[in-house]
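Dumping the structure here so I can ask a few things about it.
One protein chain is absent from this view; the other protein chains keep their places.
Entry: chain A
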C-alpha cells in the first residue's frame, strides 16, 4: 500500500485532566471514502478539530501527504490541501450563495489580498464558483443570502464551501445531521458525486449513510481507534458490536 494521504500516529489530546483522544491511529488512503463512527463522547469532533488545525495535539503526529501538519494554523492546513465542513452550519449569512462559494475559489487561485482589480472581472474564479454553485444544486438560489436558505440548502452550501478551496482531502462533520430521510438520500448522492476524485473522511451518525457511502470505516471509542475495516468487516467485528453497534440496537 502506498503512503496514506492522511495519517495519525499515536495522537493524544487532553483538556486539563480530561483525556479526550488517547493514542489515535488512523491511515486514510488516497481516493477512499473513510468514515469515523463511534458513540457520543468518543471524541470524533475533537479528532476532526485536531486534524483541521482548530486544536493542537498534546502529543503525536498528524501527516498530510507525508508532511507533518500538527501544530500548523488552520489556514495553512487548508492551503496544503485539507478542507473541512462544520457540524453546525458555518456560512457567511449576509452574503449570497455565490459569494460564499467564491471566497473559497479565490483562495484556490491564490487571490487573497487583492485590492487592485474588480471582483466581477475575475473570469476563471467566477466561472468556477458558478459551476460549483450548480454542482451543489443551488443554481436557483445563487443570489439568495446564505442566512435565508432552508436548512438542507445550507448544508449543501456548507459542503460546497468545503470543496471550494480545491482541497484534495475533504473532512465532513455530520453532513446529514438534522435532515429528513429524503434530504439525507439527496445529500448522500451529492457527496458521492462531489468527492469522486477526492479523499473523504466523514463523521456520521446515520449508519445507512456510512455503510452506503464509505469504502472503509474506523470505529472510535474512548479516544482510541478500536477497529478499521471495510463495512462488512466492521459489521462482523465482535468488539465493535459490543462497544457501539450493539449498544445502539439495545
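Throughout what follows, a contact is a pair of C-beta atoms (placed from the backbone, for glycine too) under 8 Å apart; a residue touches a chain by one contact, two chains touch by 3 or more; residues count from 1.
One rule holds in what follows: contacts and distances are computed from a predicted model.
One chain of the assembly is not displayed; among "Sarcosine oxidase subunit delta", "Blue-light-activated histidine kinase", "Branched-chain amino acid ABC transporter permease" or "Similar to stage IV sporulation protein", its UniProt protein name is "Branched-chain amino acid ABC transporter permease". Across A:103, A:185, A:207 or A:227, the single residue that touches the chain missing here is A:103. For chain A, the list of residues touching the undisplayed chain reads 52-53, 73-75, 78-79, 83-84, 86, 90-95, 99-100, 102-104, 106-108, 111-120, 122, 125, 140, 143-144, 148, 161, 164-165.
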